[in-house]
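Of the protein chains in this complex, all but one are displayed in their positions.
Entry: subunit A
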Amino acid sequence: MKKHLNTLFVTTEGAYLKKDGQAVVVSIEKQNRLRLPLHNLDGIVCLGNIMCSPALMGACARAGVSISFLTPYGGFIAAVNGYSPGNVLLRREQYRRADDPDSTLHIARHFVSAKIANSRSVLLRAARDSRDAESKSALQSTAKLMMRNIRAARNATTLDSLRGTEGESANTYFSVFNQMMSNRVKGMEFTFRSRRPPLDRINALLSFLYSMLTHDARSACEATGLDAAVGFLHRDRPGRPGLSLDLIEEFRAFLADRLVLSLLNRKQIQARDFDVTESGAVLLKEKPRKEVLAAYQKRKQDVITHPFLNEKTTVGLLVHLQARLLARYLRGDIDDYPPFVWR
């Protein structure tokens, strides 16, 4: 895994994307502002009111570049993906496994146990770096509690009990989320996990980054030939990318949560970067949104060693590798799916 392709994020309301040869041109108020060759991209994410020419959509579909249309805050609206007739065999196998309760449970256990293990690792790393004795010990003892959840997830006998363990771990983990912040100021505390809409600033950041991660996972599924909509842990629901959501479980804490903490601890994002609406929903303003996207994109270029393949890769390619390993497992090339476990 040597190359790392880029995602183009378009956040300027009213921008128009069009095709010019084998390039995408971003035009704002009829002025061409940016021109990027398609072969350097693996995805385009349009946030807010962005228009896109049909010719560009066709070219992207052919080039394997996925386009996602999201609300300004990352809520999914629609996606353009190419026709993927190939891998009908792989997809059939995916459906067969998703229909079989034992297979589904087996695969879902991996997603959940890796999610808990990686959340636990985030707590431990933060505990190590913490200068506050109280926080340090709170983080350490919570990490200890989560050990039990990893075991429970590995041994879960039903999907419901597995989801129960997952929920319990998430509560445990988020209960000490504030302890991972160095400069706690009013209005910047984590309260409880809230989505649709996020009710505090940290939830707004988390939800935003989880959406970006989901876009990447969706592209990874498409590129691998998997059906992004048919998950194992996440039940089918029209419009919901079940398998993408399954795949991001391994990465939520490792990638998104740590990035949120870093942005806050380094004061790159502050209380004034959010709008609080009358209904209590908290939204990230436009300029800081760009800052978050730039940080996410930069983070994806960091190099780490893939724990299973033992090969250097970028953080951004991890989810692609996991999709491919899942495909290998479904196809019977390897005897089990190795989830991403950060160690």
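The working rule: contacts are C-beta pairs under 8 Å (C-beta built on N, C-alpha and C of every residue); 3 or more make two chains touch, one makes a residue touch a chain; residues count from 1.
FYI, contacts and distances are computed from a predicted model.
A single chain of the complex does not appear, and UniProt lists its protein name as "CRISPR-associated exonuclease Cas4", one of "Fe-S cluster assembly protein SufD", "Pyruvate ferredoxin oxidoreductase", "CRISPR-associated exonuclease Cas4" or "glycerol-3-phosphate dehydrogenase". When the whole complex is considered, the residue among A:Glu13, A:Asp129, A:Glu189 or A:Asp275 that touches the unshown chain is A:Asp129.
Counting over the whole complex, subunit A has residues 1, 39, 85-87, 89-90, 110, 113, 117, 120-121, 124-131, 140, 143-144, 147, 150, 154, 180-183, 224-225, 254, 258, 261-262, 265-267, 299, 302, 304-305, 307-311, 315, 321, 324-325, 328-329, 331, 333-339, 341-343 touching the chain that is not drawn.
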